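In this view, the complex is presented without one of its protein chains, the others remaining in place.
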Amino acid sequence: MKKYSALSLVRNALGHNRHWQPAWRKPAPKQEYDVVVVGGGGHGLATAYYLAKEHGIRNVAVLEKGWVGGGNTGRNTTIVRSNYLWTEASLLYEKSMQLWEGLSQELNYNVMFSQRGVYNLGHNLQDMRDIERRVSANRLNGIDAEVVGPAEISKAIPLLDTSASARYPVLGASLQRRAGVARHDAVAWGFARAADALGVDIIEQCEVTGIRRNGGRVVGVETTRGNVVANKVAVVVAGHASVLAEMAGMRLPIESHPLQAFVSEPLKPALDTVVMSGAVHGYISQSDKGELVIGAGIDAYNGYGQRGSFQTIEHTMEAIVALFPSFSRVRMLRQWGGIVDVCPDACPIISKTPVDGLYFNCGWGTGGFKATPGSGWAFAHTIARDQPHELNAPFSLQRFVSGALIDEHGAAAVAH
Amino acid sequence: MSSNRLSSGGRLQRSQPIRFSFNGKTYGAFAGDTLASGLLANGVAVVGRSFKLRRPRGIVGAGAEEPNAIVQVGRGAAAIPNLRATQVELYDGLVARSSKGWPSVNFDIGAVNGAVSRVLAAGFYYKTFMWPQRLWHYYERGIRASAGFGTVPDGPDPNYYVHRNAHCDILVAGGGPAGLMAALVAARSGARVILADEQCEFGGSLLASRELVGDVAAPYWVGEVVAELSRMENVTLLKRSTVFGYYDHNFVAIAERCTDHLAPGESGGPRERLWRVRARQVILAQGAIERPLVFCNNDRPGVMTASAVSTYINRYAVCPGDSAVVFTNNDSAYQAALDLNRAGARVVVIDSRAEGAAALGAAAREAGIPILQGHVVCNVSGRRNVTGVRVALWNGDISERVHPGINIDCDLVAMSGGWSPAVHLHSQSGGSNHWNADKQCFVPGDAVQAASVAGAAAGDFTSRACLQGGHDAAAAALAACGMAAKAVAVPEVDDVDEHALQPLWRVPAAKDPDRCPKQFVDFQNDTSVADIRLAVREGYRNVEHVKRYTALGFGTDQGKLGNINGMAVLAECLGEDIPAVGTTTFRPAYTPVTFGLGAGENTGELLDPLRKTAIHACHELAGAPMEVVGQWHRPWFFPQPGEDLHAAVERECLAVRNRVGMMDASTLGKIDARGPDVVAFLERIYTHDIGKMQVGRCAYGIMLGEDGMLMDDGVMARIGEQQFYLTTTTGGAAHVLAWLESWLQTEWPELEVYLTSLTDQYSTIAVAGPKSREVLQSLDCTVDLDRESFAFMSVREAELAGMPVQLFRVSFSGELAFEVNVDSRYAADMWRAIAAAGEPFGMTPYGTEAMHVLRAEKGFVIVGQDTDGSVTPLDLRMNWLLSKQKDFLGKRSLARPDCLRPDRKQLVGLLSVDGRTVIPEGTQLVDDPEAPVPVPMCGHVTSSYYSACLQQPIALALVAAGRQRHDERIYAALADGSAVAVTITSPVFYDAEGERQHV
Amino acid sequence: MLLIKCPWCGERAETEFSYGGEAGIKRPLEPDKLTDEEWADYLFNRSNPKGAHHELWNHAGGCRRWFEAERDTVTYRIAVTREL
Partner (left out) sequence: MQKVSDNMSDSALQLQRVNDAGFINLRGSVDNKDFLAAIERVAGVALPLEANTFHGDVTRAYWLGPDEWLLQCRESDVANLQQALDETLRGQHTAVNDLTGGFVMYGLRGPGAAELLAAGCTLDLHPLVFTPGCCAQSGLAKATVLLARPKSTDGFDVIVRRSFADYLWQWLARTGRDARIEVT
């Protein structure tokens, strides 16, 4: 991999940008790999990268049915934070946060991780109780978190309606200053480039159509580009987890739902942080390009259509106008949907399965972008050692049998 | 007025001169002008700056496709950011300014970016700003400051927006010849028709056409049709209405702009109206968009699409230049040459094709217009305005460089690279598109919803075919609706003989594409041919990667002009054909839609219904602040002069403990459940034994989810052998009823039970305290209230103060207490009657806060506050409520290993060791506050108050293995980092034996 | 916004309905005879297919009846709705 640097930029510019190397190769699938990662989203690519980097397993293929980053990685609202409620979840997301903090340098690819802070607004007494509870837990877990009052909020977010007469007045908020946003596409591309440099084959336009098993163990996959032999198959396909599970004769505690988002036209800076509100259900940030990036809710029904219902968007516009009355005249440029894999407890599954050598990483639902590096890191460990790291041990499939669910509906109340 | 204005023609109201201001300068124009035509008429060339390189930019198009002329209109809170000048109708006094360019659009500091544009190539940001890590924050600030277009208005929107749901047989999107014809056929046949067009007039391309339709001028024909349609009751005509989204099941969203074309103050009514249309059939007649050609410096102000030039001349009576070069690869642009010629401009046609144009070519020659066939424009000179073009002979081989031998001075370049059908809505509806090699464009494939595409949007580029297409689409749609089509004659239009278009996606230049001056594909985002090539070189080869890496099609125009060219350039780089490369996804909105429009009337206090109890007015009168509970407003406390929350709550609590208080508990959910199988049904729902309950008795009941977690609770009463009255929590009311119905209907349909919601029918007034009995007695209660005849946990029908009531003897405060359920019509009267009767006894109204304190003193939980969906009844020490005799929902889950873990969090009480500190609710509990991070947590505080009657703070908490840990000391970890010692106790702080409620 | 045909009331907008998930998941008759795995399967596991889906809807804003629908989870086309 040729490093990106100020010098390389200038040198290449002088050469009319004709000497840049491909960010990743376009290899044809080999017949056999040590590990096949199914799904070229951020999580899959990070998994491959950490397999190679942390565990020295380099004979790895990432099989992606479309183009890398084209799933939820490429269609999410990019909020990164670690202020979850339960210790199990907090520690996992915090691991991720720590990786984010050095990710651009580690990957030599600017993922534009912008630690501009995330405010979770509280609008009623129960919201405030929940905020206190979460902030208190975060601090004990070593995660930066504060409870802030309306005056401070209004100073930091001048356009937010903090008046007491609002239908849902702002009573306070939790604030994580280290939280923020990142450039979603760059995360996929940066991981792809770095994984490729370590020898990982990233194979696009290659859909896995079957999971081959022998007895109780996995022996490879069938794809639209032929069969591939592998003793370990790691599935990270977000909304399609159930489809892959079915190939292995399993059902998962997952439902796939359309989740939508939209952006405004680019505007001069108007919002310097990230604002989320559960009670009015909306959240918003402004990208470096100037669009307001706004997340809507999920549609209730199962869907794989990468689109959703308009009333969901209307509802979100209401929320945004309620929170920011002066955004009323701003316009929606584009809306889109992704398919999120929702777990009963709003927590992910990073787990071995009843099939030996088959691993699943899914259930991130509306909030897994922030976990991308941490998820890949923990999943790589699980695959390499054939046992979970202590960070992801609580997130096994077994928890649905034992009942040890980790209910993060509160902290994940707003889809994000 | 400037020389660009033609002295006659156009569709302007010349009798209405107006003035407008742009970037601080005032100009004149006429009613009927757009901001774009007004600016062009005044010779204003530079109207904006490009996003990244800050190159000066002029108007390119005449409609929705415009990428450059992005302006801010109006001021202050009424400002509108990011409008396209081509779509802004002028009114007298309009104020507009460019969205980019600092200090001014004519001199922009940011233009230094242009000097280093090679460094700023696609993907630049990903490769830099990484060193040192901590500086990114500052780099980012700079990047943000220079990005963006418009500015957010500086206050809340002064206008309002409305919604309208509508239904029709046939919705026609687009009112050009195809759409008008379709609407006419459908309307005459009696269908309910909606015709929407985003422009201020119907007619589409015909408004700028010089064709004859039938035997009248095209705009005249339009006028006739529109007049007829507007007389018909079954037709809704929506102008200034953009069909912006085509959703599932023929749900179509239209944004109607009602007042933006009027001067502020001149208009009443809503600013915009959202039409939410459910159409049986949709006809898409969006027309086609002319493509630019991609040559060096093709972004200079003065380079426009040929059809835009024709539109400005014919519709707006503006000739955008004095000497023009028309550059084309197809016949249609010759029309612009003819129009320019007629308008008095000098004009030369450069046609890339060796054989030039057919009929229009002949007409041009006849008009004396010089034509260079087999030539291309390979570069443009001039910075803030075109000053000339460099022209070269070209043999049709794209891989060859050309040698620009000819210079032509000009101030206008009219270009045409062919036409792309506007397949946007068709694509949004789920339809795919096919490459048509003859026409070199994507045309819509089969409809997947009840829709069809007609006219130029379907790839029919002659007016005759458009009219016929509209006619046929309507006939087919009518048939699909089961309606007969009336015979309507399609007017004749002369067909014009044409030569085939020559594919030309990138014009060869004197240097290779990586070295030559920029050949822009996406004007707004400065995406050039070289950028696309770079993306491919770096492995970003999928069209979606190219889009995201180069920002092609990412702008406010969503690539209406540039996308197809970009994809073709990509195809060339990859050595593939265009259909193999494909398009990116078309998404709503076709053109951007105002957030306020989506919100409609759901703003301010109408954002969400504010539910009020029947007694609400009494509370307001008493000056009680409200607590928001779900959609309800409930009185929080009843302050007396000078009291704050704490003082009031202490007083209210003590009143209940010592005398008597009353509370509005009407928000509780109430359900009538009856039928022969009601017992069997409720046995499966509630955890306790229902069959044993006697008529007239009440019980506290809980419901679990199938996962074993506490879902809801409430008092339930047996009213008759086969009739129960169930109550639920305030927040759970709707959900519980739906949940019960779902079990009845889907799982146990054999059970004969009817459920009816009584939540709004009955209001509930709790009367609590040692004197409560006396108060009710003094209200002529028709039943005996003494302990023997009306025992704790029973229910009676009675009359109180002359009103029929259901009287419950239950207690949520632990005191002797009654709950009066009364018809909501009389609830306020009853409230006043009880208050009056209670006065001699010291009656004190109390709010939700005192209610919370009172129940906490008794250790009663509140679902949703003391529980969070992860708490079982075992955790709450409710084992006594769990029947061993029967199965009930959720029971099996309680036997899962995790639910039996002895170290689960269990409900306990907490007392601050210092006897003073009220611990904030939510605070986490730890065994050892000094432990290293991550500090293990053993629980958290769910409820916490100062108890006036116990004269100390009390709290409820969930603590791991808490039941075994009474009297142990743990710590509450406060938000400020300090820790407060607390002692674990029983959750029942007051009257543990329950004597007071039994008196 | 889907257009859903309530078997009782006829075609109504999606906003009148609430979704009930996969249809045909019978509650076990004797839950205490089930292993934890079997119970978990009933509680949580769903087929979640990409394509034809057999599902429950409730006409919550109308007649309050639950009914079944066959809907394609990719195209969202509803082939049929029927009374339970």
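Order of writing sets the labels: A, B and C. Residues in every chain begin at 1.
Everything below uses one rule, namely that a contact is a pair of C-beta atoms (placed from the backbone, for glycine too) under 8 Å apart; a residue touches a chain by one contact, two chains touch by 3 or more.
The structure displayed is predicted, hence computed values, not measured ones.
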Quiz item: Which residue among B:D760, B:D784, B:E839 or B:D914 touches the omitted chain?
Solution: B:D760
Quiz item: So which of B:R75, B:H137 or B:H167 would be touching the chain we can't see?
Solution: B:H167
Quiz item: Considering the whole complex, which of B:N602, B:S794, B:S813 or B:Q924 touches the chain not shown?
Solution: B:N602
Quiz prompt | Positions on subunit B contacted by the hidden chain, ascending | solution = 162-167, 192, 268-270, 276, 278, 600-602, 605-606, 608-614, 632, 672, 674-676, 752, 754, 756-763, 823-827
Quiz prompt | Missing-chain contacts mapped onto subunit C | solution = 8-10, 12-13, 15-16, 61-65
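Everything below uses one rule, namely that only the chains that are shown with their structure count from here on.
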Practice problem: Could you please state the distance in Å, as a whole number, between where the Cα atoms of subunit A are centred and where those of subunit C are centred? | Solution: 29
Quiz item: When the C-alpha atoms of subunit A and subunit B are each averaged to a single point, how far apart are the two points in Å?
Solution: 22
Quiz prompt | Junction residues of subunit C, two or more chains touched | solution = 1-2, 18, 36, 40, 43, 75-76
Quiz item: Can you list the subunit A residues in contact with two or more other chains?
Solution: 309-310, 344, 401-402
Quiz prompt | Footprint of subunit C on subunit B - complex, ascending | solution = 247-251, 276, 278, 430, 448, 706-707, 738, 741-742, 745-747, 749, 887, 891-893, 895-897
Quiz item: If you look only at subunit A, which of its residues touch subunit C in the complex?
Solution: 240, 242-243, 246, 251-256, 300-305, 309-311, 344, 400-402
Exercise. Quick one: which bits of subunit B touch subunit A in the complex? Just the residue numbers, please.
Key: 51, 77-82, 116, 118-119, 121, 124-131, 133, 136-137, 140, 143-145, 147-157, 159, 245, 247-248, 251, 253, 274, 276, 514-515, 530, 534, 537-542, 544-545, 548-549, 555-556, 558, 585, 587-589, 592-600, 602-608, 610, 627-629, 707-708, 864-865, 868-870, 893, 896-899, 920-924, 926, 933-937, 940, 942, 973-975, 977
